[in-house]
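For this view, one protein chain was removed and the others were kept in their places.
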């Protein structure tokens, strides 16, 4: 079978490899779609730790082709989505139930073979059922959605809350929808590209704003802005220092700023402790998807979260290595690799 | 009667003023003790907003001398502690129950007359009973204790938690005790002065450390440190940029950093977003004492929290203005003004 | 002016009384609408404590006619909704922030004059702004909505939750909407009358069920039911013993049963402790509207919660006493008195 292999030192290529056979507790699935995420690009550039040689791709789903002898819950022909992250169960964070903070994470598509391939192995404990009736590409959104569910859970939104989302990529677009679902009645998307703002509005943002320009904060939270004094919750979904600075200023008294974005290790951002104190701000980082993948699968299965408009294009396995090596094209939300 | 008046422009002096008479819902109390807080010094230097001319002093208690006609719960001769902060009930934060974030706070001793005086007015809604049987000076600690209770509540400590407290002033000393009370079994006080470390140990810290020197972090959370990888909760009680930086580094995976310290408005502190994300840190600011003053009064009344060792010296009203004008003497925890 | 007076001993009548004049912190409002609630009927029958002679009506809103000298936030001509419940600020629950559990509640329309009248007094602290642009009758729904917001907050719903609502009165109809708003994707209304089920479906219930018949539980949570094993949250909104029994059986492992219904003092319900333990059920009572009235006003102002279909009929002040004396007509959701 074919697999997009990261071989270290910036090398990534489509290779012919042997089709794996499932261990006793594994499913072998025929991959239907696997999303290209910023993390894949970081891995190839050497900016994010991986275990080459390895098949990349951690946002995928597919059809069960065969199952190991110990598998009890899945059958050949069913559709599943893979949760690439699974706690070791032995380290201190795992034993506190903080499985996303496991000290020994071995994510599929990063440290074990993932989904940019014709077939992939998924341990039963990491497989979640999806109905055959949904469009086959949608399953690839379960993983990012599960991460966003965790972030929105941590925000503790109350019905009627005001929300600002910084960054109009796939994470921002999913957070907009989840914030609406969680009771926020006013959700503003801030992103620089006009087409992303239009998209946000079409999937649930109640307003959008271009963050360019010095007067961004004033326009948004000034006296005659949309949210005078700030929003109940602000989600950082851009992954740049500028938006980290902004999120803390945009949070209103008693509000919460949720950090979802992955910044480079060397990035530093200056905060104003007195301002945070007087407004009693909470800054909450949100990392991965602890115990949220099943809920993500259900929201995708029921069509509650709209992902069709987030598919920018589909490409083949042959095109995948190049697409990963290059920066995301302007305007792209998610590119899916369809084997 | 005598009162320490802040008259604006750095002017503070003991003045003879008329003894106030209680409005219908007020208590007039004879002040027994009023603590000098860093905020008093900031006010005189013009670094913290106040409403001169005003009698300073917001950490006080005393004996009821007379009561207004509408007062129902207090009698002449009883001891009370004043909660200087009271929400307006009309602004948006008040109506969400976030009374500490009230947009119209008029704190006693800051914007209304306070406790550096022979007598003080306290609205019934801001008075809390204390037994006559406790030492008369202890009531002056209810206000800082109430602020610390809020901070420790926000940390959400679990039984068996590890805690680091940065700063060995009165706030740090109270947080050490409250963290132990809330189930932390390992509480480390970090402060530079040896006598403060000794004091901390005597009131409940399970270990202490001198934060001076480059290897502070390594000594504390390095592999052979007290808390390898960090503590479940870190409390910033020093109010300087250095400790704000430290608190975020000292917090372990899934842990919480509580910001209690008041920094100058211009202070900026650089944070490392990626580190916060990978450890999923929560930074929680804690401001004032919403709905915690009654609990503080009870902990003082029962002697559960030890405050006797936190009284560095007592001074007279005559000495108060000078003491407030000057920086706190080295080694001081709390100076109480006893009229 | 005219006012519906409860005069004790089952006596209720429309009387001509003097139009009150506002104290310094009061608003005088011209009532636009005031809902008839089950509590009003209980008061007249002597089943619920009140302070006769008193003007009944606690679900009302209107236009500011005049204001006291100390009022700062409202002007003549503005529309407001009244929160009838206000903590005393002095009792133990109030000082813990549990203002709904105040030991000295003096609700408007129960112990102080309320809204079945041409005019009513509302303390500024209990008034919340509503825009003039909304239909004038909608403000009468803020109070029940605020109670329901509290109940739904206490349920701690997560996005994707399953919910059962028992009882299709105004409380049930509001809870259905709020549960959807708070992220529940599957909300079942159980009520006996078909037209109420149809109404529930039209405002957001994803399914409805008739609770009549022995097989109700099996139909709902049996293996081939809508929610096999139970729902994440079940709301008791009928106020009868039967539904209290049901709510605990319908709650799934780790789920929450919220008790909103007011039952007679003598009602007793048998629970099964082992079943609750093995499923680790939480039974949470929800009483009144602590710090939720402002949010209710906003949800009504924005039209987010639909109340138009909940208005069964409007009647005049002349008709009010009779309507209160009689049981609610079959099928009624809410009758509004329009002076």
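Which chain is which? They are A, B and C, in the order written, and residues in each are numbered from 1.
Just so we're on the same page, a residue touches a chain if its C-beta (ideal position, glycine included) is under 8 Å from a C-beta of that chain, and two chains touch if they have at least 3 such contacts.
This is a predicted model, so every value here is computed, not measured.
Asker: Would you list the chains present here that the left-out chain is in contact with?
Answerer: A, B, C
Asker: Out of C:68, C:93, C:136 or C:222, point to the residue that touches the absent chain in the complete complex.
Answerer: Of all options in C:68, C:93, C:136 or C:222, contact with the hidden chain holds for C:93.
Asker: Of B:96, B:118 or B:298, which one is in contact with the hidden chain?
Answerer: B:298
Asker: Among A:186, A:293 or A:334, choose the residue that contacts the chain missing from this document, as touch is defined above.
Answerer: A:293
Asker: What chain B residues would touch the chain not displayed?
Answerer: Touch set of chain B with respect to the missing chain: 149, 152-153, 158-160, 178, 181-183, 185, 295, 298-299, 302, 304.
Asker: Can you name the residues of chain C that touch the chain not displayed here?
Answerer: Spelled out for chain C, the touching residues are 93, 96, 98, 100-101, 103, 241, 244, 253-254, 259-265, 267-274, 276-287.
Asker: By the contact criterion defined above, which parts of chain A meet the unshown chain? Give residue numbers in ascending order.
Answerer: 72-73, 89-90, 92, 95-97, 99, 124-125, 128, 290-291, 293-295
Keep this in mind: only the chains that are shown with their structure count from here on.
Asker: Note whether the interface between chain A and chain B is symmetric in residue numbering, meaning over half of all numbers used appear on both sides, and answer same or different.
Answerer: Counting shared over all numbers used gives more than one half: same.
Asker: If you count the C-beta pairs in contact for each pair of chains, which pair comes out on top?
Answerer: Going pair by pair, the biggest contact count turns up for A-B.
Asker: How many angstrom lie between the CA centroids of chain A and chain B, rounded to a whole number?
Answerer: So the centre of chain A lies 42 Å away from the centre of chain B.
Asker: Multi-chain contacts only, two chains or more: what residues does chain C have there?
Answerer: 295
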